[in-house]
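Following: one structure in structure tokens, then a few remarks.
With one protein chain removed, the remaining protein chains of the complex are shown where they sit.
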Amino acid sequence: MSKLFMTRRGLLKAGAASGVALAAPMSFVRGAYAEEFCNLPTGSSVTLGFNVPQSGPYADEGADELRAYQLAVKHLNGEGDGGMLSTFSSKALKGNGILGKKVEYVTGDTQTKSDAARASAKRMIEKDGAIMITGGSSSGVAVAVQGLCQETGIIFMAGLTHSNDTTGKDKKRFGFRHFFNAYQSGLALGPILAEQLGKERRAYHLTADYNWGWTQEESIKNTTEGLGWQTVNAVRTPLGAGDFSQYLTPVLNSGADVLVLNHYGKDMVNSLTQAVQFGMRAKQVNGKDFEVVVPLFSRLMAQGAGENIKGILGTTNWNWSLKDDASATFVKSFGQEYGAPPSQAAQTCYVQTLLYADAVERAGTFAPPEVIAALEGFEFDGLGNGKTLYRAADHQCMKDVLVVRGNANPTSQFDLLEVVKIVPREEVTYDPSIFGGDLGPADVKAC
Amino acid sequence: MKQIVSREPFALLAFAVVILTMPLWLTPLGANYPDLLQKFAIFAIFAMGFNILFGLTGYLSFGHAAFLGVGSYAAVWSFKLFTMNVLPAIAFGMAFSGLFALLIGYVSLRRSGIYFSILTLAFAQMCYNLAYSVLTPITNGETGLQLTLQDPRIIDRIFVEPGPGLPETNLFGIDMSGYPGFYFCAVVLIICFFITRRIFKSPFGLTLRGIKSNQGRMGYTGYSTRPYTLAAFVISGMFAGLAGSLLAVTDPLAGAERLQWTASGEVVLMTILGGVGTLIGPMLGAWIIKYFENIFSSFNKSTLSEIFSFLPENLQAFAVDISSLFVGEGWHLTLGLLFMLVVIFLPGGVMEGWRRLVKRFSGGGGGSPESAPVPQAAE
Partner (left out) sequence: MDAILLQFLNGLDKGGAYALIALGLTLVFGTLGVVNFAHGALFMLGAFCAVTFNKLLNLEQVVLDETQKTAWGSALEIRTPYVETLFGDFGHFLIDYSVPISILITIPVMLLIGIAMERGLIKYFYKRPHADQILVTFGLAIVIQEIVKHYFGANPIPQSAPEIVAGSANIGAWFGLSDNIVYPWWRLVYFGFSAFIIAAVFSFLQFTTYGMVVRAGMRDSETVGLLGINIQRRFTVVFGLAAVVAGLAGVMYTPILPPDYHMGMDFLVLSFVVVVVGGMGSLPGAVLAGFLLGILQSFASMNEITSIFPGIDQIIIYLVAVVILLTMPRGLLGREGVMEE
């Protein structure tokens, strides 16, 4: 024992040495398990990681995403009515799991914070052996988790994320986005705005002061100015401001006749509610009716804004009132399971899971490089947004975008959005090089 | 005093063994994976450092997350600009957070009590709000500061050609992700423990305690208390910066949320939950909160059904329904209940519970080698 009482430094060394000794056997075990790629399934099942916000402002959206994932797992495993497997143009999926392996899943809470989301994704990768991570309800989280997945060689199928950056300057080889983006919102919304509100309009932007808000403001500004609109002012508002009155009053006397709210979630619900209270909907400016535009909104947000959303124009990725075969099948399947129609986030998450499973089937292996190759440039139909292309250059889905309006006469508590126009894919396709960024390599290291 | 010091190697060894064997004894708890182990070590450092300020001087800083965030940003910038070696990153992290702590501390320590708390909170919130919006060129705002392929990394470029993908953080060639990253953090934690212990026992530490129990009287005895509190504040800020840079070392990303008041509040809760003023209490508090955040939140209905599969079917469904309220999306609820139960039944935190246990089994007296001081009421 007396040897233990040597110098402190000696003691530390001993401690560190014993630590290395302890670590060694474990890393051998892990190395043997991981083989060549990270988390390749070896048993009779495969694990997917569903990383959704379960606390914080988007918890309801996260809950809906999780419902969609659970439904997708059911359908992949051949339980339930099969949902969109029957309408999907690719027939690789047989309802016997993925490559014959039963699909299992683990869940985690992103808290809509990059750190928490990454921690949760790491748990799924390091502890639970997830082969693919998917989900999320904000662009910050999507970009953070996507970066992690690139480093570990795990495929990331993004959930709801609308910023240009996700498949723009922060795009990654291992990250794929089905959801549309702010740039496409601008492309889709611009012509409709010109058509419905006229070409001589003066717009005032209120923008959430962070990356997503800026990209959306820029996109909308560019398209509307291209159509002849003037931009009176674009004001940045702090995230989570709560009360927007100090930003709304200057709008009233600015000579603007359109207010564009580049806000999402709670910010959008609050700013829209307050804008309507300030009488913006009832106002006449420059001899025209004053209009409010919310470039991105969802049914859940419409629910939060209540009466105030009626008649407001915006874009959305998908809505359950769509009448095409695939959408109707999905709504039926989801509605029978949960008693309510799916949100746009739920649809994106469901589709992403199916697309991943299908790519693995077509590649014939779980090895990420082949799966990526199977997804890149994949053209498909029958998943609810018409003919769709997973573009190889930036991993962004090219598909129809919906321009919607808050429903003035809803027939049920879910019937909140009315589809104004389905903007065809060709009109919202853009040059992937405009945002820069670099996908990075597809060769992976064992994790 | 003499007796305590002679126990030191023993205490340190015991601590080192406990920390380094974490991968073994955390396995049954389902917490044996690199990321969580790293977080355990890093947040233990954060909380331990916070305790040097709060536990010893009684000054409750509500803006400590600012130093954590500054440490992270400085470390990531070091990775981006100079080299992927972790030592410069840590040095930068500690230096910058120390500088911030000096500035903020110098101003805030002009007030005491709740006025001090609000001053630190105000500074941290200003940092957070600016980092999220106006300072985006430096912090990359919402998406967080990440490594990119275009980073200059001037020192690394001199020695090696950049590979196709992003480089990894390393310590002279040893990758700092996964288990090596944990052992690195663990060694740093052990060093921090040693330093903290030394501070607790030193005349400096005693002075700080004196300040806590009666600042006025300390003044009458001829002590100028401000340099002492400022020193404690800066040391504690540098611990936070160290923790922040370690977060970046194990995962090179720095997000603005690290500076938010909720993060500051978290370290306060960790410290109080574990036991204010005790050596290892804050560490235990940090582990409990991180464990809940990462493990409890991951249980879903199907995991629960597996856990309760030994029960008959009806009972199983019932047990799953009840317990699912407290895990998964309900993990916050369990955490809240835990806070309340601990503070109601164990004033003085988890360490108080430990002391009571020891007391019961050894028939009074005694105490674990690590838990020397009795926690005092913190104001």
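Note that the chains are named A and B in the order they appear, and that numbering of residues resets to 1 at the start of each chain.
Here is the rule we use: a residue touches a chain if its C-beta (ideal position, glycine included) is under 8 Å from a C-beta of that chain, and two chains touch if they have at least 3 such contacts.
Just so we're clear, the structure is a prediction, and the values are computed from it rather than from any experiment.
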Contact set of the excluded chain (shown chains only): A, B
Residue, one of B:9, B:30, B:165 or B:330, that touches the chain absent here: B:330
Absent-chain contact - pick from A:40, A:59, A:99 or A:373: A:59
Contact partner of the left-out chain, one of A:47, A:207, A:270 or A:396: A:270
Of B:38, B:72, B:97 or B:129, the residue in touch with the unshown chain: B:129
Positions on subunit A where the hidden chain makes contact: 55-60, 63, 209, 233, 235-236, 238, 240, 242-243, 245-247, 249-250, 252-253, 266, 269-270, 273-274, 277-279, 282, 300, 303-308, 320-321, 328, 331-336, 339, 341, 412
Missing-chain contacts mapped onto subunit B: 54, 58, 60, 107, 110-115, 117-119, 121-123, 125-126, 129-130, 133-134, 261, 265, 268-269, 271-273, 276, 325, 330, 332-333, 335-340, 342-344, 347, 377-379
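Rule of thumb we're sticking to: only the chains that are shown with their structure count from here on.
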Rounded Å distance, subunit A centre to subunit B centre (Cα mean): 32
Subunit B partner contacts - residues on subunit A that touch it in the complex: 4-5, 8, 11-12, 15-16, 18-20, 22-23, 26-27, 54-55, 59, 62-63, 104-109, 113-116, 118-120, 122-123, 126-128, 138-140, 143-144, 147-148, 150-151, 163, 165, 170, 209-212, 236, 238-239, 438, 440-441, 443, 447
In the complex with subunit A, residue positions of subunit B that touch it: 8-10, 12-13, 16-17, 20-21, 23-24, 30, 32-36, 39, 129, 132-134, 136, 140-144, 146, 149-150, 164-166, 168, 177-180, 183, 186-187, 190-191, 194, 247, 251, 253, 255, 257-258, 293-295, 297-298, 300, 302-303, 328-329, 331-332
